[in-house]
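As you look at this complex, bear in mind that one protein chain is not there, while each of the others sits in place.
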Amino acid sequence: MHDGDFVALEGFTHLIPFAAGHEIIRQGRRDLTLVRMTPDVIYDQLIGAGCARKLIFSWGGNPGVGSLHRLRDAVEKDWPVPLEIEEHAHAGMATAYAAGASGLPFGLLRGYLGSDLPKYNSTIKFIDCPFTGEKLAAVPAIRPDVAVIHAQKADRQGNVLLWGVTGVQKEAVLAAKRSIVTVEEVVDHLDAPTNAVVLPTWVISAVCHVPGGAFPSYALGYYGRNNAFYKKWDGVARERETFTAWIDRHVRGTSDFAEFKRSLEEKGAAQ
Amino acid sequence: MHDGDFVALEGFTHLIPFAAGHEIIRQGRRDLTLVRMTPDVIYDQLIGAGCARKLIFSWGGNPGVGSLHRLRDAVEKDWPVPLEIEEHAHAGMATAYAAGASGLPFGLLRGYLGSDLPKYNSTIKFIDCPFTGEKLAAVPAIRPDVAVIHAQKADRQGNVLLWGVTGVQKEAVLAAKRSIVTVEEVVDHLDAPTNAVVLPTWVISAVCHVPGGAFPSYALGYYGRNNAFYKKWDGVARERETFTAWIDRHVRGTSDFAEFKRSLEEKGAAQ
Amino acid sequence: MAEQAYTADEMMTIAAARMVRNGAALFVGIGLPSAAANLARLTHAPDVVLIYESGTIGTKPKVLPLSIGDGELAETADAVVSVPEMFAYWLQGGRIDLGFLGAAQIDRFANINTTVIGDYHKPSTRLPGAGGAPEIAASCKEVLITLRQNKRAFVNTLDFVTSAGHLDGGDSRAKLRFPGKGPVAVITDLGILTPDPVSRELTLTSVHPGVTADAVVAATGWALKVAPTLTTTAPPTDQELAVLRDLQARTARAHAGQA
Partner (left out) sequence: MAEQAYTADEMMTIAAARMVRNGAALFVGIGLPSAAANLARLTHAPDVVLIYESGTIGTKPKVLPLSIGDGELAETADAVVSVPEMFAYWLQGGRIDLGFLGAAQIDRFANINTTVIGDYHKPSTRLPGAGGAPEIAASCKEVLITLRQNKRAFVNTLDFVTSAGHLDGGDSRAKLRFPGKGPVAVITDLGILTPDPVSRELTLTSVHPGVTADAVVAATGWALKVAPTLTTTAPPTDQELAVLRDLQARTARAHAGQA
């Protein structure tokens, strides 16, 4: 991953690749264009750490808790750096990812009807159906330089299996020029049921074994969502000082995700 | 199902709903518009029996064997009734089914480039991408009055599970106004793996228990494809007389699919 | 039946739950709608089909999800599909009977704002944004909206139209060929508002027990119309209250620590 890349870290509340996000912060990447339907705490961390120049999203809250304070501070106060936003609805972004995976320049939907979003997002256009004359929305395909997802299993050849809420992860990987997958487990055989969500090794650039790499989100069959962390994040991220102290101590101050998680156990840590 | 209906009997070489097709012949339905990516022997039978007025398709052979003689006789010699054809490529039809399931008036694909098909199928149009100016194909959504598929399992509530090659069956059911599913087995619980292909009971109009109902195609986990039948069909369907005798004896002359299959065991039958 | 003390929020959730028809396919937003939808499922509507935008169809969570994609939703679902399939085949495909939304701001035609308070570029409050709401509001056959009623929420003019209700009223929604009929009721902590059959303007048709029409009008940022035949919402039954409180207690316990 390089400074200025167009990057998607996907996972729809489930299997959010936090470990990969932390590594991006440790490497001090800058000027990234971040795309994600739900920025969630992972992008609040990347934005607060100054990695992002632009954010493309469709729902920007801390699920079940409230605001993403680092996102708001960047949008409203340009801290730590200005953040350009391109805002969509979920249907539009899901369609744009599918268009990217499909090798199409744009995706088609009956969307944004009567909404003000197209007034503030010039990438949303409308076209007429050549058969019925109906007005339909057109959104440009999302084609990231790099897509990163977290999955439950990979086999030794690098074929990847995920299950449960799979969001737009398959689309993100197939739409991207390069893709990285972190996994809970590496096994000899996936033993995937027929029609399971399997990404074959030849569409993936790299697979990394990072147990627990979706914490504080969850990995179905491995661990639950750490709702307490999401709630505590509200306090950590509310002020620049508390956020910076947390990132410096737990992310920049650790060498990998295992050490990050150990650091959270320490007295006074935000867990 | 009524005379003149727009009907899809889907199943991509797997789970082809032959039992339902025979019942349409027994009921003497007429003037149907039949849509199916691969007409296969099932539509050769319906066309030869005079049920169809129009066929929408994208590959019209007897897989691994050769021609569909009843289809050719209807197209070339208007026997037993004239058959109008609307011919596509697989990509266009898959896109059109997906558009139907998606509630869109048309589907978008990078397709038919350099092919003569659009010269002979006026439903294929081309539009310009509003972002890149690229020329892309547009096909009208397929929205059948009735879709019929065969699946492996239903539970007592009528939720349906299928696995293996699932073709466009989900799209056909979701695109149709009404849908009928025949199944190999009715169980207390589907015990479907997460992310399996499950059609919930509330999107299905009727579920019928017809073990073996996909014969001579196959049902993964239940029985294999009867390749011998497909080969023998070439001889049965080649002449109008042998075809009519076969349909009269084995389909019109039987009251249900179980009796049909028993009739094939009789001496001299085409099995 | 014996009545017992209850809060305005409880009355709101219970009144909203009662609007859910048993057997309906229900597209559920997180928060108040999710609580009402699950209360309905646990009381009079056992066969309601709960659908969340995370791709979970026919889910039966034992506790209320904190996020729209909690594991509980996937583990108890009849089917789990990808997010693009959910929006394309299930929502846009016209399969959903009822959409259930919350809102930060609402206007007299039940258009809603979940994006920003104030100017879009320099907002006084930046809200989470659209999520699935614009297409839920457009494509479901009918829409229910539930939120607390006060002048900050019930405004004369929205700062941002995130999702369309009845637009400018009358036939303006039909003119734009929306697939769905739009909002059929707004359930608040004070009463129930329904759109006028012709003008589509929200009209107060029921007040909750102990609430006056004047109080509801005073909590509304426009001159709220009041139906000539104003009814009073039936108070919560003991069973409704017991099931709701039990659900919320289970939920609180489950979300306290590592779920």
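Per-chain numbering from 1; labels A, B and C assigned in written order.
In the analysis below, contacts are C-beta pairs under 8 Å (C-beta built on N, C-alpha and C of every residue); 3 or more make two chains touch, one makes a residue touch a chain.
Treat the numbers as computed from the prediction; the structure is a model and nothing was measured.
**Q** What chains on display are touched by the one that is not shown?
**A** Visible chains that the missing one touches: A, B.
**Q** Per the definition of touch given earlier, which of B:Ala151, B:Leu190 or B:Leu220 contacts the omitted chain?
**A** B:Leu220
**Q** Which of A:Ser115, A:Asn159, A:Thr182 or A:Ser217 touches the chain that is not shown?
**A** Missing-chain contact among the listed residues: A:Asn159.
**Q** Quick one: say which of B:Gly4, B:Gly28 or B:Gly61 touches the chain that got left out.
**A** Checking each option in B:Gly4, B:Gly28 or B:Gly61, the one touching the absent chain turns out to be B:Gly61.
**Q** For chain A, which residues reach the chain that was dropped from this view?
**A** Within chain A, the residues that touch the unshown chain are 98, 101-104, 159, 170-171, 174, 192, 194-196, 198-200, 202-203.
**Q** Contacts of chain B with the missing chain: which residues?
**A** 12-14, 37-38, 57-61, 63-65, 67, 71-72, 75-76, 87-91, 94-95, 97-98, 109-117, 120, 134-135, 164-168, 170-171, 197, 218, 220, 223-228, 230-231
Note that in this section only the chains that are shown with their structure count from here on.
**Q** Based on the touch definition given at the start, go ahead and assign the chain network to line, ring, star, complete or other.
**A** Graph shape, chains as nodes and touching pairs as edges: complete.
**Q** So, what's the distance in Å between the C-alpha centres of chain C and chain B?
**A** Those two chain centres are 41 Å apart.
**Q** How big is the gap, in whole Å, between where the Cα atoms of chain A centre and where those of chain C centre?
**A** Whole-Å distance between the two chain centres: 28.
**Q** At least two other chains touched by the same residue of chain C: list those residues.
**A** Correct list: 74-75, 80, 88, 92, 139, 179.
**Q** Residues of chain A touching 2+ other chains?
**A** If we look for residues of chain A contacting two or more partner chains, we find 109-110, 134, 164, 166, 197, 220.
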